[in-house]
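Each remark here refers to the structure printed beneath this line.
Partial complex: the chains shown occupy the same locations as in the complete assembly.
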Amino acid sequence: MIANDIVLRVRYGETDKMGFVYYGVYAQYFEVARTELIRKCGFAYDELEKAGVMLPVISLNIKYLKPCFYDDLLTIKAILKELPGVRISFEYQITNQQGELTTTGDTTLIFINANTKKPTKAPKEMIEGLQMNFTNKISQ
Amino acid sequence: MIANDIVLRVRYGETDKMGFVYYGVYAQYFEVARTELIRKCGFAYDELEKAGVMLPVISLNIKYLKPCFYDDLLTIKAILKELPGVRISFEYQITNQQGELTTTGDTTLIFINANTKKPTKAPKEMIEGLQMNFTNKISQ
Amino acid sequence: MIANDIVLRVRYGETDKMGFVYYGVYAQYFEVARTELIRKCGFAYDELEKAGVMLPVISLNIKYLKPCFYDDLLTIKAILKELPGVRISFEYQITNQQGELTTTGDTTLIFINANTKKPTKAPKEMIEGLQMNFTNKISQ
């Protein structure tokens, strides 16, 4: 398991007229959280694309337990429970500055060869980077 | 059951560098689809808020079967299978101009009294409007 | 001069906690308006990119005269005053369902050869399409 936290402040443009963070914005928060988890393991998402691999999201699930608000300082934990094969899955937990769990979710992404458009295995360097950081306990 | 289709063209700003519609943008597409379903039943979402009722999303699930692209003309079907109580759930199906099913999903929203911040029942006028449009077959 | 109107309904996710359309969202509205002006002249923006021409925006100016709100039905007029050379400029006027002028703006975009990354002239087919629709009065 690899877990990594990022901290992110809610932008005004991310709120809606209810005063809450718009429910579609969390997809971006999750994206930033998983990108930074991968980067901490020595692999930039950008390199993936340069190596001819695309990684589109194939499923997204979110539970909105409490609203998040403008200017909130959110901690977004991304968790990787299994090393990737053709797919990679992340879980997410968002907590606000009061320590309240506001949001949980998960995404599954699929490695695609940019030329053939067919599913492909995760690049070896990426798996190695993840493997080196893999633990059996939460690394928080 | 009530089903309602809207047609929507993908904006340039909704794509990402992969050339696909960004996975968080579908939340907006779903929002537009359910708003129009409710409007067809004689009730504007805006009136809801004016009546002191908020309707935040409490869960979102999306399956991305095929990518959508810039300038695609997407048909987004929103489906209401049950009349709302304190919650209202919608299912969604997106098809592109080739008739391919690209995306499925669902959302659950909860009616909240804007003053007490407590869950509340759907407004009577809204339930009546939905009831009048309710059928046992897909109204496509 | 070519002028073309589109009508567009404000999405919930486009508002901010002030209850107004977020000021950055108008860039998307302008994008949709100029895309449809070009399409009316027989040229899809998408073909441009397939022909190896990119058209990034190099300047944007907006004046927000009145706020726009959720569910507003906005008319966005795009105006092309001069045929493009290496650059193409559009002006915009947004009016709401009460006929009030809410927003004005303009953008300049530059034609770039996708291979050389150098400025290039607008494609001949595009200029011809625009020329055929060019009038000395507003074509509304």
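Here are some notes:
For reference, chains read A, B and C in written order, and residue numbers begin at 1 within each chain.
One rule holds in what follows: a contact is a pair of C-beta atoms (placed from the backbone, for glycine too) under 8 Å apart; a residue touches a chain by one contact, two chains touch by 3 or more.
Bear in mind the structure is a predicted one, so any value in this text is a computation, not a measurement.
The complex is a homo-oligomer: 3 chains are shown here, and the full assembly described by the structure file contains 4 identical copies.
By definition in this document, only the chains that are shown with their structure count from here on.
Taking each chain's centre as the average of its CA atoms, chain B and chain C sit 28 Å apart.
The mean-CA centres of chain A and chain B are about 25 angstrom from one another, to the nearest whole unit. Separating the CA-averaged centres of chain A and chain C is a span of 34 Å.
Among the residues of chain C, those in touch with two or more other chains are 12-13, 70. The touching residues of chain C, counted against chain B in their complex, run 9, 11-14, 27-28, 31-32, 35, 44-46, 70-71. Listing the residues of chain A that touch chain C in their complex gives 12-13, 15-19, 22-24, 70. Within the complex formed with chain B, the chain A residues making contact are 17-18, 20, 22-28, 31, 49, 54, 56-65, 67, 107.
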